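Yeah, one chain of the complex is gone here, protein chain that is, but the others are all in their spots.
In this document, chain identifiers A and B correspond to the written order of the chains, with residue numbering beginning at 1 in each.
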Amino acid sequence: MPHRKSPPQIITLLSDFGLRDSFVAEMKGRLLSLCPDAVLVDISHEIEPGDIAAGAFVLGHAYRAFPPGTIHVAVVDPGVGGKRKPLILSAQRHYFIGPDNGLFTQPASGGPSYRAFEILPCGQSPAPTFHGRDLFAPAAAALACGRAPSRLGRRLEKIKLLEHWRPVPLARDRGWQGRIVVCDRFGNLLTNLPGNLLAAMSKPVLRVGRCVIGRWVRTYCEAAPGHLCALVNSQGLIEIFLREDSARNKTRWPKDTTVELLPTFHK
Amino acid sequence: MPHRKSPPQIITLLSDFGLRDSFVAEMKGRLLSLCPDAVLVDISHEIEPGDIAAGAFVLGHAYRAFPPGTIHVAVVDPGVGGKRKPLILSAQRHYFIGPDNGLFTQPASGGPSYRAFEILPCGQSPAPTFHGRDLFAPAAAALACGRAPSRLGRRLEKIKLLEHWRPVPLARDRGWQGRIVVCDRFGNLLTNLPGNLLAAMSKPVLRVGRCVIGRWVRTYCEAAPGHLCALVNSQGLIEIFLREDSARNKTRWPKDTTVELLPTFHK
Partner (left out) sequence: MPHRKSPPQIITLLSDFGLRDSFVAEMKGRLLSLCPDAVLVDISHEIEPGDIAAGAFVLGHAYRAFPPGTIHVAVVDPGVGGKRKPLILSAQRHYFIGPDNGLFTQPASGGPSYRAFEILPCGQSPAPTFHGRDLFAPAAAALACGRAPSRLGRRLEKIKLLEHWRPVPLARDRGWQGRIVVCDRFGNLLTNLPGNLLAAMSKPVLRVGRCVIGRWVRTYCEAAPGHLCALVNSQGLIEIFLREDSARNKTRWPKDTTVELLPTFHK
């Protein structure tokens, strides 16, 4: 009788640990000790220390590329050892494991609903400063080996969600107020404004302070060098860029700068 | 009857995406969704943004260490979404997938010949700004699952090759003109001058501007500290270095600086 091999269980890792110290390797060693056949994939370990919003953004986009059933361990955890709860979240047909501090806002907000569990430690007590290795990795390995989330912790009704991560409508249907959420490696400025807002607007512009950006293109190489342009990026978000240059260095707009999406201004 | 397991299919990745954003993880998620048993290996994601020549250099040396049949996905692609063609290249018994912009100059130039195909998208149309995830990763996964390159695109007679990546002979057999192509992490200055040029020369020296380097050693620790020395490195290329120090910081010679390999100058 043919034996259908099931695909290997993928566990992704995201953290603010960087790649110089031993933290990430300690988590991977623990995972592979407990679940030798897991396939480990790094999402990013270069999240700025303690920047939960940036971690939530990167994870919120990366997880969608993975197959359903993937386990995502995310550790941006300035409150480790404190009152924030250790979490298993089942949402969007993926699993998420990490601190309950807003890191999982995107999958938890995507509807229709999620199921969450507070991880209860079993076995030896975890080091109070490294739940990634001693609490989250063992929970991920247990899930990967087929254990049900409900057997690893106790049901939580609600988890913490980040505020203000979605754009808000401006008064009198005059557009939307968003902000710059991430500057990527190329110096492109990513906003939290979804590209599908454009469909309902004629001749939309972006306003950042006194600067108005009205050149929309499909792809970077359609833009004229030296002029700020906008496009809808591969994640479906509106992005401000400078062709073959860094929009960030040119504008110096920091993260969280307000960006308004407006219909063309008529005097 | 014994069942001989075939070795897992290796897919390598090289890009200028860095490791902070979600780009690399999105490619890996797509690859593992389509080909769960592939073994993914990073070559480098720290190529300077848009530096095709640096990407070609790193890939051109790294691929040779992998077994024949390996699939190499390389994305340094400032022209993404523009006129440059998406490419599958079969050369040197390896596969290469990425933009047709010169990235694959080394394997394509290594003879005897290559076969190239322009990837034709199938299924949903790719995001115009992220062919790595939406075009190259699916093509690599299809190859890894056993599909023939000819079924993924249409034959191309020629691909784009970088110019000037090989040294040129100087007049009257007086030596060779090359250049510094890469500065590595240790501050060593790698030239494009192959070490086998030395065999035909007696007492060769390197000239960079007014500086003449005539100390040749076999290995770094044979050099005297504080003096620029040269050796043939592990890739078979002539390299200028400073023992336990950075030749780059000391000389400030930028990439593309001309380096001449000359027989010893006689007055």
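We adopt the following convention: a contact is a pair of C-beta atoms (placed from the backbone, for glycine too) under 8 Å apart; a residue touches a chain by one contact, two chains touch by 3 or more.
The structure presented is a predicted model; accordingly, all values stated were derived computationally and were not measured.
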Of B:Val39, B:Leu170 or B:Cys211, the one touching the omitted chain in the full complex: B:Val39
Contact footprint on chain B, counting only the chain that is left out: 7-8, 10, 12, 19, 39, 41-47, 58-59, 61-67, 70, 182, 184-186, 218-222, 231, 233-235, 244
Interface with the unshown chain - residue positions in chain A: 16-23, 25-30, 32-33, 36-37, 40, 49-50, 78-82, 127-130, 133-134
